[in-house]
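Below: one structure in structure tokens.
Omission of a single protein chain aside, the complex is shown with its protein chains in their original locations.
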Amino acid sequence: MTKNFTIGVIGAGRIGRIHIENVLRKIPEVKLKAVADIKIDNDLKSWANKIGVPNLTNNPYDIIKDSEIDTVIIASSTETHSEFIQQAAKARKSIFCEKPIDIDLIRIKETLDVVNREGVKLMIGFNRRFDRNFKRVKDLIMSGQIGNPQIIKITSRDPTLPPINYIKNSGGLFIDMTIHDWDMASFQVGSDIEEVYGNGAALIDPEIKKLGDIDTAVALLKFKNGTFGLVDNSRQAVYGYDQRVEVFGSKGCLIANNEPSNTVRLFTANTIKEDNIPYFFLERYIDSYAEELVYFFQILRNNEEPSPNGIDGLKSVLVALAAQKSLIENRPVKISEIDH
Amino acid sequence: MTKNFTIGVIGAGRIGRIHIENVLRKIPEVKLKAVADIKIDNDLKSWANKIGVPNLTNNPYDIIKDSEIDTVIIASSTETHSEFIQQAAKARKSIFCEKPIDIDLIRIKETLDVVNREGVKLMIGFNRRFDRNFKRVKDLIMSGQIGNPQIIKITSRDPTLPPINYIKNSGGLFIDMTIHDWDMASFQVGSDIEEVYGNGAALIDPEIKKLGDIDTAVALLKFKNGTFGLVDNSRQAVYGYDQRVEVFGSKGCLIANNEPSNTVRLFTANTIKEDNIPYFFLERYIDSYAEELVYFFQILRNNEEPSPNGIDGLKSVLVALAAQKSLIENRPVKISEIDH
Amino acid sequence: MTKNFTIGVIGAGRIGRIHIENVLRKIPEVKLKAVADIKIDNDLKSWANKIGVPNLTNNPYDIIKDSEIDTVIIASSTETHSEFIQQAAKARKSIFCEKPIDIDLIRIKETLDVVNREGVKLMIGFNRRFDRNFKRVKDLIMSGQIGNPQIIKITSRDPTLPPINYIKNSGGLFIDMTIHDWDMASFQVGSDIEEVYGNGAALIDPEIKKLGDIDTAVALLKFKNGTFGLVDNSRQAVYGYDQRVEVFGSKGCLIANNEPSNTVRLFTANTIKEDNIPYFFLERYIDSYAEELVYFFQILRNNEEPSPNGIDGLKSVLVALAAQKSLIENRPVKISEIDH
Partner (left out) sequence: MTKNFTIGVIGAGRIGRIHIENVLRKIPEVKLKAVADIKIDNDLKSWANKIGVPNLTNNPYDIIKDSEIDTVIIASSTETHSEFIQQAAKARKSIFCEKPIDIDLIRIKETLDVVNREGVKLMIGFNRRFDRNFKRVKDLIMSGQIGNPQIIKITSRDPTLPPINYIKNSGGLFIDMTIHDWDMASFQVGSDIEEVYGNGAALIDPEIKKLGDIDTAVALLKFKNGTFGLVDNSRQAVYGYDQRVEVFGSKGCLIANNEPSNTVRLFTANTIKEDNIPYFFLERYIDSYAEELVYFFQILRNNEEPSPNGIDGLKSVLVALAAQKSLIENRPVKISEIDH
């Protein structure tokens, strides 16, 4: 009954290593056969050795061509995702790929066509769905606790600006950062976004303005089922990584607040103090990365359709592109205008 | 140094009575001379007697023409506000008037012209500015604790639908209910709203849809100083009167949560429970009504300009009208399109 | 059906004035006829005039002898309580008296005998029972939500030291300050304290040590029904008036936390901040003073036995005396050792 898997991982950067450590430590029934990274330096070698990676290669096709490997985790840079997904699909492997599939709509669709034609499983790494808080919100919605969702509100703010070079290649805030929120919104509401009005500005760093990008954003969403959504983002919340979801419905409301760093309150003559919330995604979401992989192998074992799947990956990019168009044209944009 | 005031109150409905009780009990240096209401029934008589109202009249002009009365509180129905403000202004009285001044832009401007020409003080009853929580948020913004505001979020949800007849005459959700939020948003941000994109639907009651009105609304705001805003409203939050404000800035964030009904938490084998938040505005905002009047007489005494004043009253209506236009045309609308 | 009352108030100090204002403003069906205070200065006169006190006398017997007055509120200094209760009882008046009845056991019993013999109602002003939070705890216990109480914990800390002269005449911390907690403990548990082990020291002010008194105290209680209790007191909690109750039972736990000053949280680069809790009893318990009087006239109207009554007043003093003995002899002391 327990199907075992033999996997290979493509990309051993920050996220790739998290996946590898999670597989080795928390999913021992899965056999890691090889890890590929285009740049094998001493740091990677030493880490791989310590953690127990059996084979390290700089050629991802060593993994894709290995018939013993039945499952591939793709955590390489975004522009390589489509190619590796397609090749892995053609090699009939199950695939877990980091988000986004691609930032080019044509390539995403082409890739999903291949996945579809080959009949392989593809899961996209929207890890926040597996955060214990947001998952609990979803479960409570599904059990009918708040009736029909009517308004969803998502706050997603990073603690600090990334390097300007990162932003230059990020595809813009709506695709780089808000991508998680587009997915979270649809996930929680259980319906697709139909129209988006996105706005924003570079309020923090003039260099971002020069790039034509924004660092502060708000968006108003309409879903197919009638729900409304509000999203706000900032590249720089000086107090930490602010990640909240609220869903208001006909029978109640769910609010998932930030995780605290600890539960200590200090009462003094002047004020009551608490420590700041966890600093960034590695602190806040670390458990969700393990949870999503546990879930991935479970659906493989049960031969079920993964969720989020390739279509979910596509949808989040469609909304991002609509939001970008909305920002430029200062008007609400229907997803159907992008996805013709 | 202490100037005493002799006042008359026009309108002794629910809000009028709150003002009268507050004056009698909490501002004893102010002398209430008379109360006017078009409908003097036994209930009003008995209340007036018990509370100590010296004179009760069904003619508001008894108050406006009384030269001993230097200050008028107007809490009659909305359509009478403009007329009473103008008459009281011409009689050179200081005026406190409930919001909104009017729902007709021409009449508001005409009224403010009279006030301006006569040089009398006019304060508009946006009582929520005097809520201890929202006032604290404003104070902390003013003291620079969060740097420059970048995003403001306001949640304002009523616990239950008003009678359909009330809605019919309300002017629509954006003017009846969101009016407080337009004012709160500008108050906190310290800048005027420049553009609004409002959306909404009748998700709760199909009767409201038939009236062409909405019961669920969201709005995205742009302020002159570059701040963005998100507002959400519902006519029916089954868990109580949900009133929250959040202001995010370059140096921090302020969140004013709901007031609790009590501080008791019950831990059982199944769950942790708290009592619901206070049911409606009389519970939540009762203190703010007293605070705003205390402030009103204080600025009269100091001969200062009241805040919120008539211009603030006008601005909130302008945003409401822009939001309504936005809803109909499904596009962001600049306030300057309304206020030409 | 509605019985009206004509009352007199003896003692117009801080607490007396609170009672008078509450009667005048919140219980209008009760007629205040006279107020007595041994010291009628200009401040009192001006206050009485403003608030609408009809008669002011420096002779409490003007009230006790007035046959029109059916109900007396006693808020004079502690050493006069017994005498005024006895005289008012003999004059067949209903009595509300501030705690404690007396600090002398013999006199308390003598007083209760008179009350009993005359068959009048006597309520003792343990106002904290009427605090919305502690009342809610009691209600939830009574409705069986936590099963049988097993442990009660009470924290009661004042924000600042009273004048040393006050302490000198206070009867000691266990009778002056903890008296409220002895009553609260029995009230919540629904059983009498059987044994107390009290300890403490003067950790804050050496002057208090010189007086043989303590400023920091802890006590361990055993109740007749088997429940255990823990109480802690401090004369100086620099962060404000710390008033909490926790009751743990076989089916759950209830925690009544402090009331917040407001609900605003400030998130900055360094810390999360909230404003301190309300400063002292006038801020925290102001509503409970009105609630207890409303209740008092209600039980008079219904001809019911008040709670807390004279016996409750006696019991709290018994525990205080046992705790003092315990402190001196460093051993647990049974209430029966005091009450022979």
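Per-chain residue numbering starts at 1, and chain names A, B and C are given in the order in which the chains are listed.
Just so we're on the same page, contacts are C-beta pairs under 8 Å (C-beta built on N, C-alpha and C of every residue); 3 or more make two chains touch, one makes a residue touch a chain.
Small disclaimer: the values here were computed from a predicted structure and weren't measured.
Chemist: Using the definition of touch stated at the top, determine which of B:238, B:286 or B:311 touches the missing chain.
Modeler: Of the listed residues, the one touching the omitted chain is B:238.
Chemist: Write down which of A:42, A:67 or A:262 is the residue touching the left-out chain.
Modeler: Answer from the full complex: A:262 touches the omitted chain.
Chemist: Which residue from B:191, B:268, B:309 or B:330 sits in contact with the chain not drawn here?
Modeler: Within the whole complex, the residue contacting the unshown chain is B:268.
Chemist: Taking the full complex into account, find the residue in C:232, C:259 or C:292 that is in contact with the omitted chain.
Modeler: For the chain that is not drawn, the touching residue is C:232.
Chemist: Which one touches the absent chain: A:140, A:161, A:211 or A:311?
Modeler: A:140
Chemist: Where does chain C touch the missing chain, residue by residue?
Modeler: Its contact residues with the unshown chain are 148, 150-151, 153, 155, 157, 197, 199-201, 203-204, 216-220, 222, 226, 228-230, 232, 234, 236-239, 242, 248, 250-253, 330-332.
Chemist: Mind pulling the chain A residues that touch the left-out chain?
Modeler: Counting over the whole complex, chain A touches the hidden chain at residues 25, 28, 50-51, 132-133, 136-137, 140, 145-146, 251-269, 275.
Chemist: Residues on chain B that touch the omitted chain in the whole complex?
Modeler: For chain B, the residues touching the absent chain are 237-240, 242, 267-277.
What we mean here is this: only the chains that are shown with their structure count from here on.
Chemist: Nearest chain to the global Cα centroid?
Modeler: Answer by centroid distance: B.
Chemist: Taking the mean of the C-alpha atoms as each chain's centre, how many Å separate chain A from chain C?
Modeler: One centre to the other, that is 58 Å.
Chemist: What is the distance in Å between the mean C-alpha positions of chain A and chain B?
Modeler: About 42 Å separates the centre of chain A from that of chain B.
Chemist: What's the distance between the Cα centroids of chain B and chain C, rounded to whole Å?
Modeler: Using C-alpha averages as centres, the distance is 40 Å.
Chemist: What are the residues of chain B that contact at least two other chains?
Modeler: Those would be 251-253.
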